[in-house]
Structures are given as structure tokens and as C-alpha cells.
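Shown here: the complex without one of its protein chains, the others still in place.
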Amino acid sequence: MTQFLQQLINGLSIGSIYALMAVGYSLVYSIMNFSNFAHGSVIMLGAYFGFFSLTTLGMPFGIAFFIAACGAGFVAVTLERLAYKPLRDRRAPFLYFIITAMGASILIDNGVIATIGPTPKTFPPELLPSYLQSGSIQIGTLGIGRVDIAMFVITAVCLVALILFIDFTKMGKAIQATAYNMKASALMGINPNFVIILVFAIGGALAGVAGVLYGVKYQVFPQMSSITLKSFIAAVFGGLGSLPGALLGSLLLALIETFVSGYISTQLRDIFAFFILIAMLVIRPAGIMGKSAEDKA
Amino acid sequence: MLSVHELHVSYGGIKALRGVSMEVNQGEIVTIIGANGAGKSTMLNAITGFLKPAKGEVIFNGHKLGRNPAAIVKLGICHVPEGRLVFANLSVQDNLMLGAYLRKDRKKMAEDLEKVFVLFPRLKERIKQQAGTLSGGEQQMLAMGRALMTDGELVLMDEPSLGLAPLLVKTVFQIIKEIRDLGKTILLVEQNAQKALEVADRAYVLEQGRVVKEGAACDIQSDPAIRAAYLGSKSVAGGA
Amino acid sequence: MLSSYFQQIIVLVGINMIAVLGLSILTGFTGLFSFGHAGFMAIGAYIAAIFVARLHLPFWMAVAAGAAGAALVSIVIGGLTLKLKGDYFCIATMGFGEAVRIILNNIEYVGGARGWESLPQLTSLWVVLVLAVAMVVITWNLINSRHGRNMVAIREEELAAQMAGINVFRYKMVALVVSAAMAGIAGALLGNYIQFLRPTMFNMVKSTDLTIMVIFGGLGSISGTIVGTIILTVLPELFRNFAQWRLVVYGLAVVVIMVGRPQGVMGGFEMTPSGIRKHFAARRARQALEAELRAAERESAA
Amino acid sequence: GGAQKSDTIKIGWLGPQTGDSALWGQAEYNTVKMMADDYNTAGGIDVGGKKYKVEIVAYDDKGDSTEAVNVAKRLTSQDKVVAVVGPQGSGEAIPIAPIMNDAKIPCVASTATNPKVTVTENGTVNPYMFRACFTDPYQGKVAAYAAYEKLGKRKAAIFMTIDDPYSTGLAQYFKESFEKLGGKVVEQVSYTSGEKEFRAPLTKIKAANPDIIFIPAYYNDVALASKQARDLGIKQVLLGGDGWPSDNLVQLAGNSLEGCFFINHLDMDGDAAKPMRDEYMAKYQKKAELNSYMVHDSLLMVIDAIQRAKSLKGEDIQKALTSTDLEGITGHIKIGPQNDPVGKTAWLIKIVGPDMKFQDKFAAAD
Partner (left out) sequence: MSTILELKGLTKQFGGLTAVNDVSFKVAEGGISGLIGPNGAGKTTIFNLITGVYKVTKGAIEFRGTPIQGTEPYLIADKGITRTFQNIRLFKNMTVFENVLTACHTSARYGLLESIFRMPRYWKQEKELNEKARGLLEIMGLQDRMDITANNLPYGLQRRLEITRALALDPKLLLLDEPAAGMNPDETEQLMRLIGEIRKMFKLSVLVIEHHMDLIMGVCEHIHVLSFGCTLADGTPDEIANDPKVVEAYLGSDEEKKSC
């Protein structure tokens, strides 16, 4: 029983990180209709921004966190302007966006290796606020990491705020409208460029938050973007473009992974994850929350 | 109110507009008629800044219009686009509310919404349905309704009767008149020249990117050459 | 005589080209985007290695078996996933590619994660050249037939293709199976060339590299695929002296070409006599249409 | 083999300057460059009475098998080097073996510990492949001995990387030796490389309650695993191999590794390593990594062989390499019949505070 609860907690903790990363994918997907494979690199840069603000610049953690979010948001927007906008202007098909994103990701990751170096970094514990320091709260034999609790709370706050923003504000509706049709939304007086920048900024800022949290929980290193693949799978799992879907998909994927490796076999975990992914898509071709209407002729 | 000077627009090599000038005065309905591909939609898209004119300019209430559609809409031009550019992923209600995106006057917005529902009861029935699953005609109604919600001074309409049942075509032209009666100015692009000329005050005839004729709607309607080319041998109005 | 280093580059270009041509049928011509083609390469490579190193069967049989194995697996995968749309299909294929790799990691018979060394070197420059040319011809012949046109129709407008009597599922399957078989051949040649196999050689990076080559060269152009493969295989070799900046340059090249020339290097245009003829015919027809319009205009002005 | 146009000896190096293991590749690269500079400022190498400058031709292999093969071809056929040092991983060293054999250019791997680097599956020796390090079976045996005899542990758990041949190999050899000594492996769990979240498998280890946990992995994974293990309340001693030693280990792991042990190729804080440690620090403002010492000895073996062979021909250098018998930074290196150093010393190191304290050394435990 203890082991079960422990694994449940492990799963939820990983799930909350997946979720924070997955919503960035989903947000961009919903508006641009392509999977932004450079998102992982933005997460990685966010983590580095946070790390250097805290250590080299000696900022307090809160400020460093803020800088990471802003910096990652800025990178995401820059990427949009330099790499995606020209494609958008030419109405290039989604394949081109994906390839450009991959190219950008290769560029950024290796740029970091070439300049900062490949060595992983850890946030020095003494510079972190107490709620983010390692160590755990023991309930009987159950250990709940303090980081995990903080992370869960921060993720929940970010996601709830985001979902409220998208569903209940005019700006949120404008984002959804632009996601569907840029021309028509421009006719409503919505500036599509502004909306797209906003979406990338939000997605980027969330990436920054995710990057720092990930860095605090694990490490900061240039290949961080490759681990975000899982969060991408989670986004698909939940239904691309759906924020609650991304959240649900993340938690489910994380729990499945945790329980498979905890109870069946660690070797089988990833195979299991991928098989469930394929099985899921066969049963529900647009993910759990994705809408798959019959193609209207 | 709106004046267009010597507008030239081309798509790559194809010249869609070759020096078009026109005027729209406060409170009138002006219609542009012309065959498929004459450049009518191109004209409207150039006015609202979706296309970059190679030459020429557009002045609205003393402002020279640039290339930012959102800013142009803000100045009080609203455009009902060709085709059914409704937000397919949003509900009918959300579509209508987005029409009022730039508006702050909540009370008047609610009134306008009621007005839209009176004009198009079908929309009220489907208020929660995703706009993308509406039929072609229902979507056209939604696009009209959404435009009414923007409350612009000048309304550009691109083939509002396209794909509508005869009964609804009548309703649409009725609405166009009602919108004018609300004190708005309308620039109407139509294939259904007969109907358009019936409601319009003045008309321009566009052929291959040029204005070949302009004048009062009645004069154009009675011009034998125009009748032959655009109005068909028989009357096109609803019913056989 | 070419130095063996150059020969090796030619061999790798040829092997990549076989895989990329297959992927081009799937992605460039049928409009399906796969992230798991390295998985098919892996299947081909390991089956071929088992044939030569464990069963001691002739090389040609091993290559054929590699192709057939990859094709068979693709039928199963296709049956499950071809109904998926857009990104969902590419995620499913990615899942497949990764699953293949992880499964191979756990099969001790073929060396597991440790890899499988001292395979015989049976792939020669000439084998690769002959097969690469054969694959170009096969791809060309396939694309320029009613079958190829049906695939392109699916890419262009799936629903209309269906209404035109095209069995969309079957043609997607054909495209997938042909491309998987070609990836299988490429894998078989690779393993028997570098004499070593390891599951990580066929990771997602390999899959994306293949896709990048297809798109870099230009979707829907066989000559583009060839040019793209050559450039992107040779480029990293040219930049080998850049050490850690090498991949930065590679990433930059991909972004720049996509942004500066989104239709890829060749973009639907074929560098062949008939392709050039078609290009000019289209231009003439466009000009004729314009001239006609102009004439009509003069008439109406008069 | 090649005739040199000018009076330089071209020696090739390959290793990962990009990709996951770029840290070690860069440390190796720095070291060989530094050594070449040293040789050249000292007037060069004396080969049969003639002075030669040393030129290092270095290429990135991304830690990728296919790339390594490309690079090996390039070094041997394009650049015409007389010998090659590196690569660092067995995954790259194994596939380049046929190329080195064909080209008749010897290669001395730095940290490729898999037995198959020098001896093929069917038992034949790759004549042109050598290494400066001990092998995994040896290391596994040493680790098991340390755990069972030195530390007195009876129940072990293994936590390994499933898709890394180094990790699975070492785990297997450890298990065999440990059980032969009378111990019991009570739990064996794994993760995939690149993974950072180990709580699920570690929870299983916790449930098995071993005396010691053997972690044959690289330092950054070790750091993460140890932190997460401590978070889960796992208090047992952790034991590792030569993937552990790194300047970054303790920094990354915080105090979670306090009192843990690992097997190394040398005492990196010991006297033998001091000259190079200081020089490296002075030149690069960084602490030398294990790979720096290993590649140092690889290059040393090559230079020594060249001088003894008095020739720049690959065949001659190869022949000289087979009779290598020299004192490197990492201990006494005597190449045996299988082209591996025989009876190399293994060092047991304990982590105490921020330091890595030498505990014990074993030789030729057979």
C-alpha cells in the first residue's frame, strides 16, 4: 500500500511537469496548427536564464524565476518572428513549420553546447527558497518531496489561470478565433500578429517556468529539449490544442509510466507508453479531449 | 466618406485591379457588380488592408488606409468576407460576441444581439452549436450577424446572398436596407445584380479590373448592355 | 581511385538516398509525415544481419529479407495508424520508431543495447550505386503512373480523391509499405557496410534527419529528394572541422532554407527533360491566359 | 600507413564534441592538444634520430557509431594519420575496429571498457585496436570484491541504464562476480538513458531493502539518482564504477553521496596525477576529467610505440604497441595478448565531503 501511494505521488509529480510543458505545445498547436518542436529548446533556455540569473547575477530566486519566464517568452517570440512568420506569410504547409522548428531546435541546443558547454548544472540548494529545497515530508514511510509539492501547486496555479484566461476573457476568445481563421479575426478588429505574439509569449513564459522547475528538480543541461518529447506525447494523448486535454494527458501518461515501471518492469515502461499511445490513437484518433468531427464536405 | 483613387492590385503576374477609382458617400448603398473574377473581392480586400496595392490609395473619413486590417476595422469599417469565414471551432454565441471585440458599450451590445436574433431566429436555436457544423447558409447568416455586432459605420459586404435560399436572399436584402436605415453606409458586392441594383443607390460595373460604367442604380439597371450581360434574359428574382 | 573516405561518403549518400526516396513517396507524394522511419531501417538492418551473420545466407537474400520484414511490419502499423490525421499520424509513427528501438535494446540474440559487432562487410560501393539508381527508377516509374497520381491526389485533397474512386486507405498503405521496404533495404545495406549495429543508431534523430532531407530537397520532387540527400549528407562532413559548431551550422542551414525557400531546394519541380518541358508548358499556358484577358480588355475598351 | 610530407607526425583523435557525452570528449580534446603543444615546445619527438612535431587531427563523432565510422575512414584515408587515440565509448570503438584493421593504423581507445573493443565476438583479436583502460569484466569483478570483501555487504541491488552497453555490461559482470563470492543481488532495475526521473524504479529498490546499491552509470545520472534515492528515504551506501569520477559529481549530487564508493582507474587527487592536474588547471581553468588522464595515457602509449618502433608505419607502430610496458598516470600499463592492459590497478575511492578520498587499490585480482 505504501509503495502504491509512493508511486502515485511520484506519478503526479512527474505529471505536473509534463503538463506545464505540454500546455505550451498545445497552445501553439491550437493557433498555428503545427507541433512546435522547438518548444523543448525554449524550456531549456528558460532553465539556463533562471540558473544564471540566480548564480552569476546573484538575483533573488523570485526575480530569477521571473527573468526566466520573460527570457523564455522573449526567445519564443523571437523564434516566431524570425522563423515562423515568414512561413506563415507564405502560407507554407504545416510540414515546413515542423521542419523549421526542428532546425531551430538543433541550432539552439548545439548553440548552447558550443557556448555554455555540455556540463549539466544544478541549482545550488542554498540559493533556493526553502519550499524548493530537496528533502521530503515524511508521512509514515511515505516520502513526499517538498519540490514536488511546490511544483504541483505552481503548475496548478499556472494552468488554472491559463484556462480561465482562454475560456473566459475576450482576449482568450480572440486567441481561439485567430486560431481558427486569421483573416476573419482581423475583420473583427483582432490583430492576428499581436495574438500570435501573445500566444508565443505565454507559451514561452510557461516554458520558462517549466524549465526552472525542471532544473530545480533535476538538472539544467543542453539536451533538456529531448526529454520534453514525453510532454509532447502527453499533449497528443490528451488531444492537441486542448488545454484540459494536455493536463489530463500528462497526468495519465505519467501515472501509466510510473506504475508500469513500479509494478511491471522498468524495461517495458517506454514500450508500454508508446503502445498505449498508439492504442489510444486507434481508439480515439484525436486524443482524449480532441474533437474529431466527421469531415464536412 | 470612402474614396478610392486609381487602385492597382496584382497577384504575382495577374493584374486583378487596373486603376479603379470610386466614391462612397455617407448613408448610401453603393453596389459593385461584375462577372466572376472581375476583381470585386480584390477591391474589398485591398480596402481593408489584406492586399498591398501596387499603386493608388484609399481614404476613409480623411484617414489614408494602410495595411493593418485590425486598425482599419477600428476606424469603423466592417467587412463581411466572401465565403463563410466563421470561427468554426467556436460556438455561435462566441462568434457573435467576437464581432463586438472592439466594443465597450455592453448595454448596446446586448440590444444588438437581440436584434440579430430577431433577424435570424435560426441562430438563436443554434446558439451553443459549433459554427463549423452549421450548414452553408446558416454560416452565411452567422457572418452577417457577426458583422452587425461590430457596429461599424461603413459595411463592406462581399456576396452576402451567395448560397442562400431564395427566401433568405430576400431577407438578406431586407436586412441590408435595414442596416442602411440604422444610419450606416454600405458597399455591396454582388453576383445577384438584379437584387443588388434594386436596393442600391449607385452602382459601379467592374470588368477585368476596370470600372466600365458607373451611375445611379436605376440608370444602370435600365442600361440594355448591362441587362444583357448581368441580369440575364429573365428576371432573376425569387420564384420562377 | 577515390580514397576510401570518399567512397564511404558516396556509399552513405546512396544508402540515405534509398531511405529518403522511400520517405519521399510517403511524405512528398502522399502527404503522410513519418517520424518513425528509422524503425523500418532498424528492422531491415537487423533482419539482414541475422540472415548473413547467424543463418549464413547470401547477401542478396538478406537485403530482400530486410525489405520484406520492414514491409510486413509496416502493413501492421499502417493498418493501425493510417486512419489518423496530420500530427496524430506522425506521433503514432514516432511511437512505433521508438518502440522498435526499445524492443531491440532488449533482444540479447542481436546484442541488445550493447550492439552487434563484427558483421561481415558485404555492402560495396557498386551494390549501393546500382540499388540507388534502381530505386530512383522505381520511384520515378511509380510516381508517373496512375498509382502515383492517385497518391498525389490523396495529398492534395483526400475527400475528393475518395470521391474519384481512389481507395485512399489502400494507396496510403501502398505508399507506406513501399517506403518501409526501401528503408529496410537502406538499413540492410548500412548494417553490412559499417559492420556494426546498435539500436541507438536508429533513434528519432535518425528519423527526423531523413524527413529533413525530403523536405529540404522539396516535397513532391524526386530530383529534389536526390539533391537534398546529397547536400545534407555531405554538409556535416564538410563542416567536420567546426567541431562543436558543426550542428549549429546544420540547424541554421535547415532554418534558412525553410525560411528563405519554403518549397525546398527544388520544390515540386523536376530536373528532367519532361519536368522542364512541363514547367515551360505551364508558364506558356499562364501567359496565354493573361494575353487572352488583355485582349478581351482591349476589346472592351474599344 | 603514410609517408609524412613534412616533419610532423599526424595523430588522429576522435570523440564526442557534441551530443550527450560532449563533456568528456572536450576534456580529451583539450588534453591531447595540450600534450601536443608540450611535445612540440620541447622540440618534438625523436623517431629514429629525427625530430618530428606532433600534429593532432581531431574530429567530432557525436558519440554516434555511424559518425565514428565516418571519422575513422577520414582519419585513415584522407588525413593519413599514423595512429589514432580515442574514441572514448565502446559504442564507437567497436565499429571502427574493422576500419583500423583494414587501414593498418593502430588505435588506442581511452575509456572504451567493453571487451569487444579488442576481441571480437568469435574470439579473434582486433590487431589494431588497443586501450589504456581496464575492461568491464575486470572492473565488475573489482567492484564486487570491494562490495563483498572490503565493505562487507551481502545483499546488493543494481540500478542501471538499460540501453547503454557500458552500464548493462558492468551490471552483468558485477552480478556474476558478486554472486560467485556468495552475495545476492536482490533487485535489479533500470532506466533509459536520457531519463531524469528515477523515483519509480528506486521505490522498488527501497522495497527490496539491500545492503548496498551498485550504480554502473555516468556521473550526472548518479547525481540525480542519489538525490532522488535520499528523498525517498533510501539510506544505503551507493557503489559505482569509472562513470562516476568527475569534477561535477559532488557539485551536482550535493551531500547525497556522502560516504559512497566508486572504482576508478587512478586516484585523481593523488601524487601521480598532480603534474598533469596542475598543468590542465593552469591552461584551461578547469579540473581535468578522468578522460583527460585516460587519453593522456593512450597518447603516451602511441608516442612510446612510435619511438620504440623508430618508424611511422602503422604496422610497425602496431607491433611496438603489442609490447607496451610503461608507467602512465593511471598506473602500470602492460599490454597483454588480447591488446588490453593486464593486471592494471583498480582504485577504490570514497566520497567524503567535497573530496574523493583514496581508500584502497587492488591489482590483478584473478
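Per-chain residue numbering starts at 1, and chain names A, B, C and D are given in the order in which the chains are listed.
Convention: a contact is a pair of C-beta atoms (placed from the backbone, for glycine too) under 8 Å apart; a residue touches a chain by one contact, two chains touch by 3 or more.
Because the structure is a prediction, the values reported are computed rather than measured.
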Residue of B:Glu23, B:Glu153 or B:Glu198 touching the missing chain in the full complex: B:Glu198
Full-complex contact with the absent chain, from B:Met22, B:Leu113, B:Ala147 or B:Leu164: B:Leu164
Among B:Leu75, B:Met109 or B:Cys218, the residue in touch with the chain that has been omitted: B:Cys218
Interface with the unshown chain - residue positions in chain B: 35-37, 83, 122, 129, 133-138, 140-141, 159, 162-170, 191, 193-194, 198-199, 217-218, 221-222, 229-234, 236-240
Chain C residues that touch the omitted chain in the full complex: 138, 141-142, 145-150, 152-153, 156-157, 159-168, 174, 220, 268, 278, 281-282, 284-286, 288-289
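One rule holds in what follows: only the chains that are shown with their structure count from here on.
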Leading chain pair when contacts are tallied as C-beta pairs: A-C
Core chain by centroid distance, with centroids computed from Cα atoms only: A
Where chain A and chain C are represented by their mean Cα positions, the distance between them in whole Å: 30
Rounded Å distance, chain C centre to chain D centre (Cα mean): 38
Chain D residues counted as touching two or more neighbouring chains: 18, 22, 26, 162, 192
Sequence positions of chain C contacting 2 or more other chains: 102, 105-106, 244, 246-247
Residues on chain A engaged by chain C in the complex (per definition of touch): 29, 34-35, 82-83, 86-87, 90, 92-96, 98-100, 102-111, 113-114, 229, 232-233, 236, 240, 267, 270-271, 274-275, 277-278, 281-282, 285-287, 295, 297
Touch list for chain A against partner chain B, complex: 170, 173-174, 176-177, 179-181, 183-192, 194, 291, 293, 296
Chain D to chain C touching residues, read off their complex: 17-18, 22, 26, 29, 58-60, 62, 64-66, 69-71, 73-74, 76-78, 90-91, 94-95, 97-98, 103, 114, 116, 120-122, 162-165, 168-169, 192
